[in-house]
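Of the protein chains in this complex, all but one are displayed in their positions.
On to subunit A.
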Amino acid sequence: MPPLSHSPQPVPPPVPVETHPNRAVGIKPPAQQRTLPDPSRLAPEDAYYSPALVRTRTAPAAYDESIRGLNGSTGTASSVAALRPPHAAPARKLRGTSRRRRRKGAWKKLLWVKQSYPDNYTDTETFLDHLQRNPRVRPYDFWPLVADSTVIVQHVCSVAIFVCCFVGIVQGRVSPVSVVCWGSVGTAVGWILWDSWVFREHGESHVVERASEGDDGSTSSGSTASSMNPITTTRSNDQKEHQVHGLGLTMSHGETDPGRRSSSSGLGDPCSQDAASFGGPNGVAAGAVPPLPPHDAPMTSRLSSRNRQRLSTVKSAFLIYCALLGLSPILKSLTKSTASDSIWAMSCWLLITNIFSFDYGSGKGAGATKFPASLSTNAAVMASTVLASRLPSTTHVFSLMLFSIEVFGLFPIFRRQLRHISWTGHAFMTLALVITAGGAVGITLRGGLTAAVVGSMLGSILTALAMGGCSWWLISLQKYKNVVTGPWDPARPIIRRHWD
């Protein structure tokens, strides 16, 4: 060991290298900093020690603490993984070191300078100092997670109800007409509720004024316009987010997706058309023109425009009704020649596709979903088309198709809107759906009222357990999350698209 007198840096402080803002230049950090490695960052040794070793190497207490930090709901938790304070200079620098290290100037992370270090020299200070672990990790909380899982539960339950209805119809236990009647009544009630919510929100967010009326008429004019609307809607949402912070904001969020679904699935369901035509003018107006105080003339014209839209909704509902009525014989014989086994298998897969590709988002990051929302709707409608061929009469087919459109096309829109409007309503809806689905499954399997009661009890308990268990599981899995980012990742360009 060389004498300690050499320990004060014999070399002049290195030239500040811009690539390393964290490099401690000329400053001697406290030595004990080295002894406590930050668990959120990799040390060079980690690169080739196995992960298990890493975990034993870092103090377990510190590791647990970091996990707790991840689980905690504090907003600063994401900073757990932020760059740690300047990497401490190794203690050996203080202790003095071999002759070679002192003779040379400080190593720089540059390629264009000829350095007196060998090519495989690894600088402990700068090696991997830009590496970040879990930089954008968002900790989950138990109860919000459970609350969010209700959306999935709702959809799975409605699929289960649909399947049970089909089984009932096929087995002749339930009359198809009664099913579709109840479904239609529910849909009508839902639409009225939905319409009143939309109207109320519309009235509350009085950013709408005269300028929008022209748009209003044109966008709601017919089903062809609906293909244009989603674009307008989504764009206007973005603008609106900056402009208005009222109830109107949540409103237009809710509208984004139904509009898209209707246009892409080609169903042209009336409600979503309505929704799309609403989002358009609303958002455009909010983005373009400063809000004006409301006065009487626009109020009346708005009312009339509402009525026009209601009229067009009713019109398209009627059109769909007629089209289905006409198509039923064709749908009935469409897959008649296919074997039943294939039909069951296919409809199973299609319904599974529907469940997995369904857009459970609240509409905020609608563009971020991997699968288009149309995929799930199309899968469900195709499943019911395929199933329809196993039914005995045209009335059956018509009822099933109408019911499937109600369940898979319109009901999700209503549920989404309900979730925005009132959380209690959403919770009650979930409960009702779970109980109904459980009961329906019970009746289908065993028959009788007792089976229904047992089924709903069992279903509710199982669902609650599953929701809690899955949420807990997901949270407990978070500790395995290990996202490594560094300068080698392709940068995300930040571009403002305003030049056109």
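The rule is simple: a contact is a pair of C-beta atoms (placed from the backbone, for glycine too) under 8 Å apart; a residue touches a chain by one contact, two chains touch by 3 or more; residues count from 1.
Here, contacts and distances are computed from a predicted model.
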| item | value |
| --- | --- |
| Chain not displayed: protein name in its UniProt record ("Phosphatidylinositol N-acetylglucosaminyltransferase GPI3 subunit", "Vacuolar fusion protein MON1 homolog", "DNA replication complex GINS protein PSF3" or "COP9 signalosome complex subunit 1") | "Phosphatidylinositol N-acetylglucosaminyltransferase GPI3 subunit" |
| Touching residues on subunit A - with respect to the absent chain | 18-19, 42, 44-45, 47-48, 50, 90-92, 95, 97-98, 101, 109-113, 118-122, 124, 127-128, 130-131, 483-497, 499-500 |
